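Of the protein chains in this complex, one is absent; all others appear in place.
Let's turn to chain A:
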Amino acid sequence: MDEFPGSEAHPGPDHQEDRRLFLKQSLALAGLTFTPFPFQQADGAEPPLADADKIPLSLSINGTKRRLAIDPRSTLLDLLREQLGLTGTKKGCDFGQCGACTVHVDGQRVLSCLSFAIMQQGKKIMTIEGLSNGTQLHPLQESFIKHDGFQCGYCTPGQVMSAVSCIREGHANSEAEIQEYMSGNLCRCGAYPNIVKAIMDVKTGGQAV
């Protein structure tokens, strides 16, 4: 990954992406997943992606516009963690099954491990590092501390990012609804009841999220 500092990126789309975006991304990924094996590894010859050139990518991360040159194989998660040093976003499974890697893309919660970085052209990415307002924690971060909504803390950034979306999407109207709409975020320490309380507290407190 190389970065070209100080250059202006393409402006990102301002409209809110809808659920179709996720479907499109998923289908694109599924296409890659189901690419026939011989195409990926033809008769001992080097597969086509092995020698890939870096591809330019412009996007906004936590309000800062970045122009990067990336390996087209990089997921958004690996771009954040391995190349930009934004390790607050966690890798739990790398298969889109645990939610630890949840970030916001154009305001929607997205599994960054299932999103290729090159698909984020012009998009606005928000990670846990960008959630608080300087030293002022986001209300959900405060609430997670108050209700002890974690133990080891590894799933926590993903839980918090998902919780923000859960409230914004209007899916935090009852404990049962929160449980349903947060079920993509696994917690092996078992902090679920505390997380639900933390979200409910912010929702009923009426704070802006």
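The rule is simple: a contact is a pair of C-beta atoms (placed from the backbone, for glycine too) under 8 Å apart; a residue touches a chain by one contact, two chains touch by 3 or more; residues count from 1.
Definition applied: contacts and distances are computed from a predicted model.
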Quiz item: The chain that is not shown, which UniProt protein name from "Molybdopterin-dependent oxidoreductase", "Heme exporter protein C", "ABC transporter permease subunit" or "4Fe-4S dicluster domain-containing protein" does it carry?
Solution: "Molybdopterin-dependent oxidoreductase"
Exercise. Sort through A:T64, A:Q97 or A:T204 and give me the one touching the missing partner chain.
Key: A:Q97
Quiz prompt | Among A:S58, A:T89 or A:S165, the residue in touch with the chain that has been omitted | solution = A:T89
Quiz prompt | Touch residues of chain A, complete complex, unshown partner | solution = 41, 44, 46-47, 49-51, 71, 73-74, 78, 81-82, 85, 87-95, 97-98, 100, 127-129, 131-132, 137, 141, 144-146, 148, 150-157, 160, 175, 178-180, 182-196
